[in-house]
Structure formats: C-alpha cells, structure tokens
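Note that this complex is displayed minus one protein chain, with the remaining chains in position.
The letters A and B name the chains in turn, as written, and every chain counts its residues from 1.
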Amino acid sequence: MTLTALLALLSHWRRKPGQLATLIIGLGLATALWTSVQAINAEARASYGEASAAMGAGRLTRLHAGEAGIPVEQWALLRRDGWAASPLIEGDLEVGGGVFGLTGIDPLSTRSEGGNLAPGDQIIGLEFLTQPGLLLVAPEDVESLTGTGLPPVLASANVTPGQILTDIAVAARLLGREGVIDAILIDDSARPGRTPLEQLVPTLEQSDGAAANDIAQLTGSFHLNLTAFGFLSFAVGLFIVYAAIGLAFEQRRASLRTLRALGTPVSSIVIALLIEALVLALIAGALGVVLGYLVASTLLPGVAATLRGLYGAAVSGELAIRPQWWLSGFAIAVFGALSATAVSIRQAAVLPLLAAAQPRAWAIASSRRYIQQAVFAFALLALAALIPVFFSGMLAGFAMLGGLFVGAALLLPPGLALVLNLAQRCMKGPVSEWFLADTRQQLPGLSLALMALMFALAANVGVGTMVSSFRLTFVGWLDQRLAAELYVSASDEAQSQELYAWLDARSDAVLPIWSANSTIAGQPGEVFGIVDHSTYRDHWPLLAAAPNAWDAVAAGEGVMINEQTWRRLNLSLGDPITLADTSALPLVAVYSDYGNPNAQAIIGLDPLVERYGERVANLRYGVRLPPEDVPALMRELEARFDLPEFGLIDQAGIKAFSLSIFDRTFTVTGALNVLTLSVAAFAMFASLVTLASMRLPQLAPVWAIGLSRGQLARLEMLRAGILALLTWLIAVPTGLVLAWALLAIVNVEAFGWRLPMHVFPGDWLRLLGLAVLAALIAALLPARSLVKRPPRDFLQVFAQER
Amino acid sequence: MLLRVEDLEKSYGHGPQSQSVLRGVSLELEAGESLAITGESGSGKSTLLHLIGLLDQPDAGAIRIAGEAVTALDDSGRARWRRERIGLVFQQFNLVPSLTVAGNLALQARLAKQHDPAWIQTLAERLGLTEYLQRYPEQLSGGQQQRVAVGRALAIRPVLLLADEPTGNLDEATSEDVLELMLELCRDADTALVMATHSTHAAGRLTRHAHLTRGQLT
Partner (left out) sequence: MPMFCLSLMLAVTAVLSPVHAQGFAGLGVEAEGFAVPERGTRFDFPEDHGAHPPYRIEWWYLTAVMEDAEGRVYGAQWTLFRSALAPHSGEGWETPQLWMGHAAVTTPQAHYSAERLARGGFGIAGADPHPFQAYIDEWSMRSAAERIAPDGDALDALDLTARGEDFAYDLALTAQGPLIFHGEDGFSVKSASGQASYYYSQPFYTLSGTLQLPDGPVSVSGEAWLDREYSSQPLSENQLGWDWVSFHLDSGEKLMGFQLRQSDGSVYTAASWITPQGEVTAYEDGDLTLTALETHEVAGRTIPTRWRVELAERDLDVEINAVNPQSWMETSVAYWEGPVIITGSHGGRGYLEMTGYGEE
C-alpha cells in the first residue's frame, strides 16, 4: 500500500524533472555551504588537537634573548646538560616581491626520547638534511617559490601558507646567520637537565608557549562566527527546499486526493511522504557534502591564514575527510528535507476527500495573514532589540542577530504587500493596476525566495559594513600608529648606539622603540618604552585616557595598555598594572592595537630600562623626517651601516604589508558572502521557473484581450527587478543592524576590540545593482520561454479542465 | 463586408504526427450579423474562432476584418487589434483572478484606451453585476463569471464578438440567461457575433448557421 502510494507520488518527479532538480540542487547547495563551514571548523579543531597531542600534557618553554639572538653555544650547553632543547632560526625571506616567514629547525634535536613517532607522517626523506636542503611549504605556495634559486620546494600540509619550514642549516644560510640562533624550545614534559635553566643560561629569557587549549578558546569565537555564517547559508538554502517541496505538494494535491479516495490510509501516505523526503535528503546530502568539500578545500588556505594572522594558530591548509562534518552535512540535509516536508504531511493528514479545486481567496485571506505575520515579526524585532540591553556576550549577540533576521524575514511579505497596496492606490492605468494586483498575488509563491534574497543581501550589507569599517579604522590607525617615516633596526648594541648618534644628526627626531617581553597584569605580552615626544602625543590612538596621561608615562608614573587586554581583564583607568616582577603602575590610558592577539603595554623609556635592564631589546628606532627625504636617507643608511636584513623599513612598506595581511584575513568572509548571494539568486530563479509553469491561467486572459507575449515577458522581468529593489530596501537596515552587532558585540568577544561603524552607501547601491541584476538574470529564462510559448498553450487554458 | 475568411488552413504538429484541423474554410459576415458555428468536438470550431480572433496564425488563407488584412499583422499588431476591436468570451477562465469584477470589466477597455465608465456601468447593470463589482472572480458562480466575461468583451464596443462555447460550463437555465444577454447587448452595440457551440439549441438563437465537419464548412 505504502509502496503504491510512494510510486504514485514519485511519478510526479518524472513529469517535472526540473522541479526535482531544483529541489535537489537547493537542498544540496544548502548542505554544501553548511558542510563546508563545518569542514573548515573540524579541520582547524583537529589541528589544535594534534598540536596539543604533540605537546603531551606539558608546555613548550621558549628561550630567547634580545634581537641579537642567542649564541649557538648556549644551546649546546643546554643539551650537554641533558635538557631536551631544540634550536630555531626564524626570519623573513623576501622572494620575488613576496615575504615568507622562514623557520629553520633541527630535526635531530626536537625529540627527547625515542618511540613516540607518528609513523603515518613519514613524508620527508634524507633530502631535508642534505645539501642543498629542502623547503617545506604550503601546497599553494609551491609555485611562487619554485625556480627562484632557492633550494627545492616540497608541498606539505603541515605548513601554513606564507611560511617556509626547512632545516636549520638551510635557514642559517638563507638568512645569513652565523653562530647565532633566534630561540630555543625546551620541552618541559620531557626530562629536565641536571642544572636549572636560570643557572645554566642566565641571560636567556623564558616565555611560556601558549597551551593548545588557550588557542581553542581564543579561536572559539571565530569558529562560532563561521558557524553562524554556515547557519545563515543553510537557512537561505532551506528556503529553496521549502518552496520546492511546498510546490510539489500543491501540484500533487489531486494525486493525493485520488489516493485517499481510492482508500489509501493516511498513515501510508504520510510514510510515503517521509520515505520520499529521506531519499531526496540522502541524494541531495551526498551532492552537498561533495560540493561542500570542494568549497571548503578552496577556502581553507584563507581561513588558515586568518587564524594564523589573528591568533597565531597554525592550521593545516589541506582538508581531511572527517566524519564530524560529512555526517553533520547529511544530518542537516535530512533535517531540512523533513522539516520542509512536515508542513506537507500535516496538510496531507487533514486533506479533505472532496475539496473544491483550489479555494484560495487570495486577497482577503492574505491580508489577515499578513497582519498576523507582521505583528509576530515586530514582536521578534522588539525582543531582538531588548537582548543587548539585558544580556552580553557572544551568545547574546548571536541570539539578537537570530531574532533580527527572522523578524526581518517575516516582515518582508507583509511589507511588500503593503507597498504594493499603496502603489495600487497611487498608480492608475490598466496595465500597472493589473501588474500590481498580479504581483501581489504572486507574493506568497515568491516570498520564500525573497526572504532568502533578503537574508543574503542583509548579510552582505552587514558583513561588508563590518569589514569596510574595520578596514577604514585600521588604515586610520596605521596612519596614526606608524607616525615615523622610517624604522631602523641595528644588528647589535654597539651599532645601535652608533646608529642613534648618526640618525640624530640627520633627522627631525629619533625615537627609540625598545621593548621587553614581560607579563602584563599576568598576561604574556610585550612592554614598550617610549621617549616623551610630540609624535606620540599627537598621533597615538588613545581610546580612553586620564588627564596628563603622557606626562605620567614619561615620568614613569603610569602605564598604557592595549584595548584587548583592557577588555579581556575588564580594567578601569587607575587600576594597578603589574609588569613582570616589577612594581605595579596605574593604568593611565588605553590604545587600540589591531591584529595583535597578545597583551601590550607602554611605559617611559627610562622606566623600561630600569625595570627590565639586560632584557630590553634596544636595537630599533623610529625616525621622523620629511617624507621626501626618506629614500635618500635609506640609501645613505644602507651604504654606511651593515644593517640586518629587514633592518630598514619605510612607513609605506609596513602599511602595504599590514594591509595585505588584513585583506587576506577577510577573504573567507567575502567568499562566503558571494556564495550566499548566489544561492539566494538560485532560490529566486527556482521559484520563478516553477511559478512560471503555474502562471499561465493568470496570463492567458490578459494575453487574449490584447497584451502581447513580449509585453508580458517585459512585465515579468520588471516585476523581478522591482521585488529585488523592495527586498533590498528592507535588507539594508537589517544589514546595518547586523553590522552594528558584529562590530559592537561579536568582534569584541572574538577579537577583543570594538570598532566604530562607518556606512558605505556606495556599497549599498552597488549591492542594489547586483540584487536587481541577479533577479533579472533569474527572471530571464522564464521570461524568454514566455515569449517563445506557442499561442496554443495559452488557448488550452480556456478549453481544458485544469 | 465586416469579416471575410478565405481558404483558411491550419494544422498542428509536424510531419507524420501532423493533424490537419482546418482545410480550406471560407466565410463572410456582415456587421450586426450573428453566426453560429456548430460541429462535433475536434471539428475545428475553436481553432477557427481563435484564428478569427487573431489569437493564432493560419498556415494558409487570409482573414480581413473591416477591410484590413489582419493575417499580415505582426504579434504586437495582432495584440492591438484584439485589444481595440475584438471581444472574446471563452468557455472558462476568461477573467484575471487578481482583479476585482470592476477591474476585469474595465480592463480591456482601459487597455484599448476606450474606457467609457457610463457604458460599463450600463453593462454591469444589464448583466446584473452591480452588487458584485468589488468581488474577485473566485468568489463568483460560473454564470456570474461568464457574465463578467461578456461585459468585459463588450466594454470596448467591439466590431466583432467571438464566443467559444460561452455557456459550455453552465446549467441550462443559466446558459439561456447568459446567451440572451449576450445577443441583446450585441444587437444594441451593433456588434457582429461569431459563436462556436455544440448546442443546436443555442445555435438556433443566432441568425446564420454554419456546420464544421473535419475542418470543412458544410
């Protein structure tokens, strides 16, 4: 019985393969976006997990000295004492215009005791240790590093894009280091040496490596962000599924009624519908998981770059197939199909045996429903508005966004109906009246697709505003923060002094940029010492400051910290801040410090030297001079001093570099945005195509009394464009609220800084153009087929039993 | 001569599947005349009417209405003709579901820029539709819907009213009613009527008769 019912239901799809395709593609796309986000998250989490497993329970201690580096003998001393100590050489390598982070390791030092290798990872042979060496790079970097005169390159999934991992001998050669290394890693979980570190290497400074858990916590908010995006995409895709399944039900109403009339029990029909939904979900789910894998593989390198750029978390650029995400892809596909079918099943269960063909008193019934829907929507919006008043934190932010989005989506159809009503009153003329009435009648059929479009547009406006605001702020901040025209690093202390004297005579001002690694209010970070100079007073971006903050800092009576530390520790001006083991200073100001995951503080230069003594890295200077004199001074410096690589950087260089990192960071967001918009356009297309097949009875009478097919087709296009415009009108404010929530709530949680919001009406107009274009493209095919439609098709409407 | 139809031929489909529907049909009609075309299902009545109504194009032959060779017109020219000069009443689904009765009544006239509210008012009264003007087609009975269709078609005072089984879906009493109104209004508006019907009773009410058998007039 059930089988018969199922076969009868399935026969519908044979007649409407296009509708079946729409349904499967829609559900597949929704699943794909969801799956890709899940896959990216799973990959990142797995990377953190592996990292944490590799470390065992312990932590890595990092030993370092100032910028001069550590004499290699110190490392030998540690090893001969029995410490599990591994040397590192780190630097930036300029290759064909790009800059790569180069890290040299000694593979023979990294393991303390035998027997705990992961044999699956045996990918590198002896070439790593033998001349000319081997550079391990992310797969996407292979091309740009091949044929550059560097040692051979090998792709490795374990290396982050933009990084090169190689043997320490190769690194020393490429970076020109002799007898000096940059850091020593000590594995605390392995055996200790016989002598305490403080005694054995007193000049080296220790800093704890961040535990993997901290990274997981830190990046948690970022992943929540991605997940929210995944949900959004899925919601957009779900609209397609709802629309397609609802349509299929409408069209099969007659079949269902016949089945019932023939004595098929309701339970059989319900089971048949469920089986059908499951089968569709599995097919679409498989499609979606494969698509999602492709999308995620494409996006993952960008995400890896973001995570590294923002948090220093290393995530592999290569995607592994993990059950977490493909199972979740299938689960969400089944959930989507079943929830969309639930409505049909409910209707099928109560379907009267003998109902009139299609008793739909459009206008009247809809008005009442629109009012109810609008009331509900406003209630949701009000609730969303209240959430930030009473709750704080990331979850509250997302709850608010959820309420906002659902509310705005629900408001869309009543809003559109209202606009059409008003227009009907103002516009006279038979064609426009008919057009508006007809548009209004089509609203229920199109509203799901329009909601999807609204979601996508609002997300676009919101995320776009967020990223652009961030960028604008960031650029402004760079201008303030990088006030000096030239930055110079000396290779040792003697040169540093010589450099200072030399520069002092040739510039407006030389500002030492000295720093020391230190804990700041218990957080690992860096303390900078500055001289009292108008450059800082005029330019430094302060978010909050006590009166005379600069005087206090200069006098050694105050400290400034960066915004993220301030927010993280919930500090107020005047709170005492402990710097390493030295006495506490009152907090006198907070400055913005984008892109830095760690704590940072500023005190006077003299207090810095007093407090940290030998540990101060005292080799860097900022130089103030007229910008046009920079190139000449740089040439002179290069000729006069043997500066270390990258010892000489002009302001423009840093800015360009910083912005390139920034832009890479938000590539993923942009990509997801475009994908969501495409899915929404597809939803619109699918709805229009299916509606087109049902709309002949509405068009035939108008055609018969004298509107040509061409006119009708143009009107169809016009309608799609107008609906897109109206949807955009609702999407823009929704998107702006979204942007506000992202900047003021989500960003603070995720990154630790709050950003001022800037609006970009030009972008909205561009988006309007895009939305209308998408709608027109979506409407083009149905409109074209309308023009081509033979008159006989129209005429059959008047003669045939429907 | 209001309407002259010469050697109309029409077939549907291609090649061996092709089905010849009209095979050389010719007829003439003077202004104010009414012609009933009878015939069995599939005899080509509707097709003939559609061709005369410029809804479709003949394969061969010519149609002249009020002296103009309308078969030579392009798609938009034919649409204009339909809009301005021809009234159409079909068996069903004549009306635009998204417009009210009033909207439907006035639609064609307004499209043709021949809107005459007084005449439409008259039509509504004579068709007994005044109390339903703000209703939607779905809320009307079949007979009421057909009356709206008749009113809509006559609102432009067409030279020619084409009715294809206008009472085919109605019961006997209602049919009689609608038919009577239609004939009456055509007379008053001096509109020629061509009606396709399988009902000999209905055909008997018209002045001239023609019978179609397998695509040819007899």
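Criterion: a residue touches a chain if its C-beta (ideal position, glycine included) is under 8 Å from a C-beta of that chain, and two chains touch if they have at least 3 such contacts.
The shown structure was predicted, so the numbers you read here are calculated from the model rather than taken from an experiment.
Looking at the complex as a whole, the chain kept out of the display touches A.
The omitted chain makes contact with just one of the residues A:82, A:265 or A:522: A:82. Residues of chain A in contact with the chain left out of this view: 50-52, 54-55, 60, 62, 72-73, 75-76, 79-82, 86, 88, 101, 103, 105-111, 113-115, 117-119, 121-126, 128-131, 136, 156, 158-160, 163, 165, 167-169, 172-173, 178-179, 185, 190-191, 193-194, 207-210, 212, 215, 308, 311-314.
Convention: only the chains that are shown with their structure count from here on.
Chain centres here are Cα means. That of chain A falls 63 Å from that of chain B. In the complex of the two chains, the chain B residues touching chain A come out as 12, 46, 50, 53, 55-57, 75-76, 78-84, 88, 90-99, 103, 106-108, 110-112, 136, 138-139, 152-153, 164-165.
Residue ranges of chain A in contact with chain B, taken from their complex: 359-364, 429-431, 433-434, 437-438, 440-441, 697-698, 700-711, 791-792, 794-795, 797-799, 802.
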